[in-house]
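Part of the complex only, each chain left as placed.
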Amino acid sequence: MIRRRVTPAGDIIVTLLTPQGKIKAIARGGVRGPLASRLNLFHHVGVQLYQTPQADLGTVQQAVLEGALPRLAEPERYAFAHLMAELADALFQEGEFSAQAFELFAGALRGVSHQPDPEWVALVMSYKLLGLAGFVPQTARCARCGTADPAHPDPLGGQLLCVACASLPAYPPQSLEFLRNVVRRSVRASMDMPVPEEQRPALWRALERFVTVQVGNVQSWRQLVPHVAAVPA
Amino acid sequence: MKYPPSLVGLIRELSRLPGIGPKSAQRLAFHLFDQPREDIERLAGALLSAKRDLHTCPVCFNITDAERCDVCSDPARDQNVICVVEEPGDVIAIERSGEYRGLYHVLHGVLSPMNGVGPERLHIRPLLPRVQEGQEVILATGTTVEGDATALYLQRLLEPLGAVVSRIAYGLPVGGALEYADEVTLGRALTGRQRVSQPPASPLPRRDDEDGQGGSVPVPTPR
């Protein structure tokens, strides 16, 4: 479940990312019954939907809890979980079949919930989700002039610039290695090579720029990810 | 057939109200058409004067029409406990339960980064100077993930101030049968179970309040 909203009438409107694609549905009067417990943010639920041709929203008839990740409510994990959910919501469209997106997203939430370094999970998984949706940052050539092997931050588009186009010092080698390879290589490999914490704010800024330019506005990180909150909007 | 613009306008405004769909808005509009002019004027007046008179209490952010709200200005309320809730409606719900005599603090929302709600959008900062060493703060946000996250966030802020921080209980609603409880709630009801027998060693007298459970102590979770 990536979104949940309760209407004043006591209905719960949910957005679910499923192996069959993204689905929006309503649980009528749900807030008063047992569905309220199952239809919780970030829960993994099996739902039975009733869809009539007339109505635009399917109705949740039944929901079975497959897994809850209560640690996502902890302050140091909560914002990252929101970022994952909001990214998934922005990247995948309704009616689009994507078992892979579901698996990746579920893995991201599990990682943010259980790993000792949830920030690193969020960075890696954000790039993986973007890659799966077809948004791959250009790393081989300068985003402005096309020169090969750029190494400097692109403060506008979140990609890479050559030394001539850049106004900021080059990325440290670990960050550069990460940006060049994260989309292609396995999650496990990226997880095993975390970038030092002091280099991460620059990576978050790059990711924020890239997503904002390529995908659109995402609210989560502006609010809670500490490194990004410092960025002037 | 075209509908008169002022009818259409009224239906549109009514259907903006939460929980009122287009069909109910239409029914409401026809109902209002049948009412005497004074009734309509009284409703319109109530809307305008509520908007004019009401504001949030500068101490607890509950809704009030006075300088301070009725709870904050009542010296008979227990000044040693603050119950933190999401919305002004929650204050009314708790007052109705009759089980609470302390103060409130209304956040006006829950942490929800994906909706752009961070701590600075909630009335969290003004809570901190209200909390004294040893005072109890009850975190009574909802039992959703967002309510839990907000409670955990507040807990981290309030512990260093020396507050006794507590969380409302998760569990079975009164009148419930296990069979009809969902498995998540049932799990919480089990892990949150409370000891009702007296610990044999400690000779503390059992409190005898009317629900017979007040003096209970938690027991370790079996797995």
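All chains are identified by letter, namely A and B, in their written order; residue positions are counted from 1 within each chain.
The definition used in the following text is that contacts are C-beta pairs under 8 Å (C-beta built on N, C-alpha and C of every residue); 3 or more make two chains touch, one makes a residue touch a chain.
Just so we're clear, the structure is a prediction, and the values are computed from it rather than from any experiment.
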item	value
Whole-assembly formula, with each chain kind represented once in the display	A x2, B x4
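Here, only the chains that are shown with their structure count from here on.
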item	value
List of chain B residues in touch with chain A within their complex	18-19, 111-118, 144-146, 148-149, 151-153, 156, 180-185
Chain A residues within the chain B interface of the complex	3-4, 7-9, 34, 37-38, 40-43, 65, 68, 70, 72-75, 78-79, 82-83, 85-86, 89, 218-224, 229
